[in-house]
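Okay, so here's the structure we're looking at.
Only one protein chain is missing; all other protein chains are in place.
Here is chain A:
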Amino acid sequence: MSSALPPLAAAGPILVAAILLALGHHLPRRSADIVAVLTALAVVGLGVLMATRTGNGALLHWFGGWSPRDGLPIGIAFQADLAGSAMVALVGLLFAASFVFAWGFFEEVGVQFHVLMLVFMAAMCGFCLTRDLFNLFVWFEVMSVAAFALTAYRLEASALEGALNFTVTNSLGSLMMLAGIGLLYARLGRLDMLALGEEAARAAGDPVIPGAFCLLAAALLIKGATVPFHLWLADAHAVAPSPVSMVFSGAMVAMGVFGLARLTWTIFAPVAEVTAALHAVILWLGAAAAVLGGMLCLGQRHVKRMLAFSTVSHTGILLMGVALLSAEGLAGTLAYLVGHGLVKGALFALAGVLMARLGGIDEIGLRGRGREIWPAGLAFAAGGLLLAGLPVGLMEEGTKLLDAAAGSEPYPWVILAVPIGAGLTGAAVLRATGRIFLGWGEVKGEEEHAPSEDEAEKANRPLPLMLAPVVAMLLLAALLPAHLAAEVAQHAATGMMQPGITPASVSGGEVPQHLPLGLLGLGLALLIAGWHLGRSRLPTLLSEGVEAVSAPVFAGLERLHSGLIGDELAWILAGLALLSLGIWFA
């Protein structure tokens, strides 16, 4: 169905950004804030509107009227299916929340923050809606460049170094992506993704196509911060200003997973080598990311770093749903993605509240100092419980769908990575809540290891204004009716799978059986958080025994994250080699 709506989602914010940049100096104070919030809300509206209109098939727009001639696509199209539209709505929502949260935060840089953020938002919308592979790359690049500039905004040593490593690793991803696109175009002669899918089905057995997939997947996994491509993430997310971190963790990382799902289901599904590699390698990478990310998250005391590693963990979970290669798995990923985006956005905003109100971000240094801002503590605890798998809302529904999808796997227990990852990250957030807001969990002799750099953010905003978007996001993530969410997610997933492209079969499992995950994640989270907070009251023998076993593991994991750019690149190369091996043996 032809429609003029999809291009608006990308063009609108860019136009507003251009106008803001041109008129910036003449506008009254705060007007940029108002314009930005309204634009983001308009994008939410547009996303919802497009979603409601996708009932009779995706909305299609050929730019400049260059529609296919004789079945040969010669132009560039935007195609809004239900999943893409929902992503647009999520992106708009996160940006609206971020703009409200950042009200007046960026006064001294004038409108530049808003301009960058609006371009960032437009790039994400374009990324979700485009049907052209090279166009996808262009939006990917625009997204990256805006993100690089936003990370380095504070121009402090740590922010600069985090931004440099972020830029280098992600630029490397971009050029891998371009090389992959070049290879695909060389073999198949198309850039339209649907046409590429048809051609790929015809060119079965061509070894270059799986090679191109390797490069494209590596690029998207770098953006999606999957083990072992994830090392840039913790530094970048920890040093970016909080309103920017909200969007990074909530939406940008998810874009990597969404892009991989999009490419898998439009281009690569008929290529047996690729589906086998997805199933053999990426499923396990996702599971590893979920567990390792959770452990790393638990090992942090810098709250923003902790949340960043929790993003690694949850992105691993999202990736598992894509690699399960079924409608239910994809639906689970989509539902989980939206839920996680909202919760993580809220948690990063709360970390920003800590930095603005308490002038610090070190969990141990802030112990007990959060009592004066107790409403933030309630929200923090709610976020932690939702991450851990409180049986309400979107994330729970996503977990259920993932569990069902894994039931037909040869190794259904791989799904245990979901409650373990969720439990570990939830435990870390609950532990931080207990320490900061209740003063529990005293740690002796640890204060001198506190991060040295001054981590305060501007405290020029009233607390209710900062908490309003947090509460809105948490409520939305928790209270959306479960059956509705599941139904929409399944529609979105089947809409993403192109008709006529059936995935090569991957598993011989006949009897789908669910593992009863139930409250495993939540229980694990409460147990670990309770352990950390109450350790000083337990018998010394017990607490020190566990410490002796676990401390070297956590220290070793932390040592791997040296923050050296050379190490990060070496791990990326290792990941690329792993993907290639997976395809080689598949």
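We take it that contacts are C-beta pairs under 8 Å (C-beta built on N, C-alpha and C of every residue); 3 or more make two chains touch, one makes a residue touch a chain; residues count from 1.
The rule is short, and it goes like this: contacts and distances are computed from a predicted model.
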Quiz item: One chain of this complex is not shown here; going by its UniProt record, which of these names is it: "Sodium:proton antiporter", "Nucleoside ABC transporter membrane protein", "Uptake hydrogenase small subunit" or "Acyl-CoA dehydrogenase"?
Solution: "Sodium:proton antiporter"
Practice problem: Have a look at A:L59, A:L172 or A:L354 and name the one touching the chain we're not showing. | Solution: A:L172
Practice problem: Among A:L5, A:I19 or A:A149, choose the residue that contacts the chain missing from this document, as touch is defined above. | Solution: A:A149
Practice problem: Considering the whole complex rather than only what is displayed, give the residues of chain A touching the chain that is not shown. | Solution: 134, 138, 141-142, 144-145, 148-149, 152, 155-158, 160-161, 163-164, 167-168, 171-172, 174-175, 178-179, 181-183, 185-186, 191, 235, 302, 451-453, 562-566, 569-570, 573
